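A single protein chain has been removed from this complex, and every other one stays in its place.
A and B label the chains in the order they appear, each numbered from 1.
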Amino acid sequence: MGFLYALIALGYTMVYGVLKLINFAHDAVFALGAVSTWYIFGELFGIDTPKTGLVLVITVLAVLIVGGLFSGGVAVALERVAYRPLRKRNAARLSYLISAIGASFFVTYLLQQDFLPFLTGPGPRQFPNIVSAAQDAFSFELLNVRVTTPRMLVVVGALICFLVLDRLINKTTTGRSIRALSEDPVAAQLMGVNVDKVIIMTFFIGGVFGGIAGALYGILFGTIAWNIGFIPGVKAFTAAVLGGIGNIRGAMLGGLLLGLIENMSTVCIGSEWKNVVAFTVLPLVLIFRPTGIMGERIGG
Amino acid sequence: MAMTGVPTRKSAPETLRSHLDRNYPRLSQKLPDTFVTPANVAFQGWRKLGYFRYLLAAILMATIPYLMDNDIFPILQGGYGINILFTTGYWILLTLGLSVVVGLAGLLDLGYVAFFMLGAYTTALMTDSGSPDQWHLVTWSPWLVLPFAVIMALVAGFVLGVPTLRLRGDYLAIVTLGFHEIVRQSVNNLTITNGSRGIAQIPSPVIDLPFYYQEFGLDAEYYWWFLLIPAILGAVLMIKHLDNSRVGRYWSAIREDEVAASAMGVPVTKMKVLAFMIGASVSGVAGWIYAIKIGYIAPNSFPLLQSILVLCAVVIGGLGSISGAVLGAILVVTLPEIVRELSGGDEIFGFSIEAGRIAIFGALLILVMIYRPGGLLAAKRRRTELQEAGAADGVVVAEDPGAHVKTRDADLWDDRKKGEH
Partner (left out) sequence: MGTLMNVEGVTMEFGGLRALSDVNIDIQEGEIFGLIGPNGAGKTTLFNCITGVYTPTRGKVDFSGGSITGKRPDQIVEVGICRTFQQIRLFPNMSAMENVFIGVDARHQTSIFGAIFRSPRHHREESEGEDKALELLEYCGVRKFANDLAKNLSYGDQRRLEIARALGTKPKLLLLDEPAAGMNPAEKNGLRDLVRKIRDSGVTVLLIEHDMKVVMGLSDRVAVLDHGERIAFGKPEQVQKDPKVVEAYLGAGTGGNAGQPPASTTPTEPSDG
């Protein structure tokens, strides 16, 4: 679970790093990742039996890529509709936040409808059963925790994503532009950075990872609903802050840490309090170490 | 009734025209004198009434339930109309309260309903409610419990406010959100609050005076509304008084420039906590009323969504203005109903109204932010603030790059970074 948070946190952290804006709507993006893959693979193609071997790998990759792209696309659309007009109008920060909330609501509750086939409707839906949880070939016990294939998938997937992003941010031109924009927008612009494009890129990348997380969620838990975005969204934000908002590696670290804390509290206090603990982490972090564990620079 | 701090108290009495010019200049240009001058009589007359206005308003408001019992809108008859009225009523209270926090002091509170919940639960736990083995602190009559609901809310406002009000806007928002959930989950998990099953049979209040006895309840539905009237008018009065006072000015100063305010002697954190507490207390009162009317509360009665919806109402209606808050509340409560009526059912082209309501408000929120950032009926001051309060470079929202949590140091740190001494 911690890895999922980390993935989602990446999205938050990236947008914040560049725009100093908390992309409230990111939780909807995440949910959308799950929904889109559910729809495309489950409903449209009707894939529902566990796969093995190479077919498995391909299917999984396909699912993740589709989910990622879809979410990335939506994130960009969101930026276009909900944030760009505000930027053009020099809006106050409050406006962005409220608009983000509006966007999040709009998308999330739209998903709750069922008048179009790709909207899930109010109830939970069965995610295509691609990866069998009971697959013995890959499951083993590690430190008293049962590691099954889906969980392995999440971990591996997240790690790969993280590595990719890290390389992207630090080694490519796009990555440099993003970093430049996050450090000093005016200078970056003067140096020829196309601000609009970079912002789109940032949203896209963040969205992609959110979407991948969504798809992984579906694989991991087997069922999805329209409202799965919200709580993980807030927790992921907490994770991002915990690790240092605006910092990629921090997001990763934060996600893992939060997952760990959550699980430990389940053991110590009982699982009903899990959410409460997660929610209390945020104010605690903000009070005692507001810059997070790894500080605020996007490059880590 | 827009809220702007009227500068000079001793200048000539304001005319309708000057009021319009000051607050709604574009509208003022469109209205010719032939219309404004006679209307001015009503305007100034109304002003002259002073505190009598509230009495008048109370009487007018009291007649609403009777007006609803007519044949033009037959649906309003019977329980339905009263329910809508009641819901609108406590929503107005909620938006008014949040308006103080968000509109006057500029603090983004996403967990406002937590106080509502606390008020309701305090009421439940201090009256003779629930099943026989329900834990109670005391079992008093609902009237007696009211001050305690308020106190509970005040304390909660204080507890939430002190550690968190140094945080910057975005973070404050998320933390308040978390607060709501923490409260809700805690109530859900504790046995004394009967967990997720909630508490039922919260007693209705009874007026037991020597010359008059009245039970609130099924045969006396109107009385709930009558109870709301003083609450609402009281809140309005309080807000007006605060706005035009030292406290209100301090809140405006904090909204405009916290650092400068602090440098001019404004105890910033104290003022923010105060705003929080005031808002919380109003919410607590609303919670009290809710508990005793509906008679049943459970953690699920107060979803996080509701907190955000109240915020929506305040923002869409208009920040910092009383009429805006009222409008917002009315919109949020009645719009879905109106749409439902017009479409003759629960769906439009398969679009479920009940759930879709939120989606619509979400979209509305975005639109409002883009086109009318202060909300529909915002006070003039807020409108100008929100329209122009952006970064000079217009590139990104880089209000204070790198500045983070504690606005005090961080702000001036940035001044340093800009290359001064």
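Everything that follows uses one rule, which is that contacts are C-beta pairs under 8 Å (C-beta built on N, C-alpha and C of every residue); 3 or more make two chains touch, one makes a residue touch a chain.
This is a predicted model, so every value here is computed, not measured.
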Touched by the hidden chain, restricted to displayed chains: B
Identified contact with the non-displayed chain, of B:Leu98, B:Met126 or B:Leu242: B:Leu242
Of B:Tyr250, B:Phe276 or B:Phe361, the residue in touch with the unshown chain: B:Tyr250
Residue among B:Pro32, B:Gly45 or B:Gly265 that touches the chain left out of view: B:Gly265
Contact footprint on chain B, counting only the chain that is left out: 5, 7-10, 238, 241-242, 245-250, 252-253, 256-257, 259-268, 274, 278, 381, 384-385, 392, 408-409, 412-413, 415-416, 419-421
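We adopt the following convention: only the chains that are shown with their structure count from here on.
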Chain centre separation (chain A, chain B; CA means) in Å: 33
Chain B contact footprint on chain A (complex, rising order): 18-22, 81-82, 85-99, 101-110, 112-115, 122, 181, 183-186, 189, 195, 199, 230, 234, 237-238, 241, 272-273, 275-276, 279-280, 282-283, 286-287, 290-291, 296
Complex interface listing, chain B residues touching chain A: 106, 108, 110, 163-164, 167, 169-171, 173-175, 177-179, 181-182, 185-186, 188-189, 304, 308, 311-312, 315, 347, 349-352, 355-359, 361-366, 369-370, 373, 385-391, 393-399, 401-402, 404-406
